[in-house]
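Every protein chain except one is present and positioned as in the full complex.
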């Protein structure tokens, strides 16, 4: 059975560790693996431009001796002729390519591509949803420096609200046993649904460090010192809750996502890390950044041995080499694949309406896709879109067998069989779908 | 002597059959041919985007072990600097590449490129003129399923007026002895010049099936049932002339060419094929489509073993592999090349005016190209552009030796030597070119 890499959870814990060992072996001699994939072809299908990611994948495939067919701007071509993603990946995966790296602006698109393509699909970014090879590379970069992830103390800093990268990295750190601390730029705190998932899935509660004014904290030796972009307004971040951490292993900084709606709410200067920031508990801390950076990391750090961001980018190639070789079946791992996700019951169909996220693939390509919700628990009912993971508001729940609907929270909801569940955001929609109110 | 593939007629009948046998051998083990073309390079020169076609060529070259240099958007580069196609292909074919795949919006461009380039040129689409590898792949797909083309009954359906693909496919089917039947969307019938060419060159008269109203035909078991896009308006197509055909081998559906001028004249819903359409004489019929599809084929057909369109796309790679290997001289065929086209006399020069097709390459690149007409017969005089095949209206015919012109249809026209023929669309043009009226 083919393996895809749409989410980092598509790899088991031991598989990840094993891939890291392979990547470590490949990294020092990148040019010596071109015997692994001759005759194999990678297709880069990029529906939005991302030159760095594309080049990293294509370099990895090239270094493995494979061929590359590249579509850096799919949006203006096939898509412009009205072709669906499902059709495109069936054609490209039919005989053109042996593996597909997909970048697409719709959340959930990579999972759909993986379903329809006959060859493995690697998610190179699906909207603001996931970018799992970035996460894998970030994790590997820590592993390459420290030899482990378990027990490391990692601070995530900057725009924690809109950065997809930082959400995925937080999950991955928690999953592999690292301790996460957060320093959000004011107004750009980590969203509640991310914190909930950290709690629910990994039983992890990140430590939150708050930004405070310069004066009150200047004297504390272990303060994190940020040079703001405006040099006359300094600010400091620290917090007492992390007093137990003697020193942090890594500081992961993100750039401001200025292009995202809501970004204008940002207050004050964005944090800027320079050599001066790395003192106190940060004196032995590696500085990480997914790049490209704006001004949040000073150029004077580039020569500092604690700056990890260029190494981090460089390590993307061996990690992707190991991943591609594995997915192509050229590299076998001893570890077992993860057990299939069994969380929740899946509810399909149109009766219950569509995902509320307009850029979810089920809405973008509604011509052939129906909505697909995952009911994570029944009481209180918690549901998400099975593709883009948006939270689904459910007010009424129907049974497709009896054609009766019940108010969410009523005891009747629990008795509906999984395959008969229909979710409604309003009573009106339930009625329009031809369901009747339950007798009271 | 180098071989080009500008038109499907550039390959002899036996050459086509032999290439199909090679493609059949390559198809099941696509990754095992990378020893064939190492060191060889394909240049993809695309003056208009066509990602699917480009990737198919590049995949084929990659699978043969060759290199690819790719210009997916030539129009914004060299062409923008005012370079002619002739200069570009001389440079690229000079040492950059060993073979060129050209996509260009001007009709006849590929033939010009083939003349100027030192290396083989493959036509990957020249305006609305030809796209011969598409035709070759379509034909191969039938061959791969049926083991032959001769004697097959193939229905062409949809927009038969603007679809270049369907015209070329019709010629190829006729050439290889298949029987063609037509179901045109109303107002989008097969043009007269296509029918004439089928008649003149291949002595083939396609059977025409007419669309009729639902009611009168519902009871006929062998009706072709189309689900129109608007589910409340059904329409049926059938015809008594094909009563002799017990069952059709293939149904080739085209998408509406909405971007073409005149497309707004289309009446009624465009045909839509679904599983229900495949009954009666269509019960064992393969459904083909050049892709991308719009709505003319329902998604419910995708899993049906009679749907051939994804296989058809997949087969593009082995066919292009065989073709590239042949044109590069790596693969030798035993069959003889076709005899050079001897139809008609060629009339060159500017005296007689230019091709009436504004997007003919002789008009687009008039800086160095002169008009070039082919006189297919003298009485009545029938002439076409030798590059784009547009019909040339001829009212007067001159002799460049005597500088005298004659009314078309007069007996004098037959006495002019081939190398002295000059064609005029009006008496005025003849006079302006310095010719005198024949004495009466």
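Order of writing sets the labels: A and B. Residues in every chain begin at 1.
The criterion applied here is as follows: a residue touches a chain if its C-beta (ideal position, glycine included) is under 8 Å from a C-beta of that chain, and two chains touch if they have at least 3 such contacts.
This structure is a prediction, so every number in the text was calculated from the model and none was measured.
Student: For the chain left off this view, which of B:27, B:92, B:287 or B:347 is in contact with it?
Tutor: B:92
Student: Have a look at B:39, B:147, B:340 or B:434 and name the one touching the chain we're not showing.
Tutor: Within the whole complex, the residue contacting the unshown chain is B:39.
Student: Looking beyond the chains shown, say which of A:114, A:273 or A:317 touches the absent one.
Tutor: Residue touching the chain left out of view: A:317.
Student: Residues of chain B in contact with the chain that isn't shown?
Tutor: Those residues of chain B that touch the unshown chain are 38-41, 43, 67-74, 76-78, 80-83, 87-88, 90-92, 94-98, 367-368.
Student: Spell out the interface residues on chain A facing the chain that's missing from view.
Tutor: 27, 30-34, 49-52, 55-56, 58-59, 62-63, 65, 68, 70, 72, 291-295, 299, 310-311, 313-318
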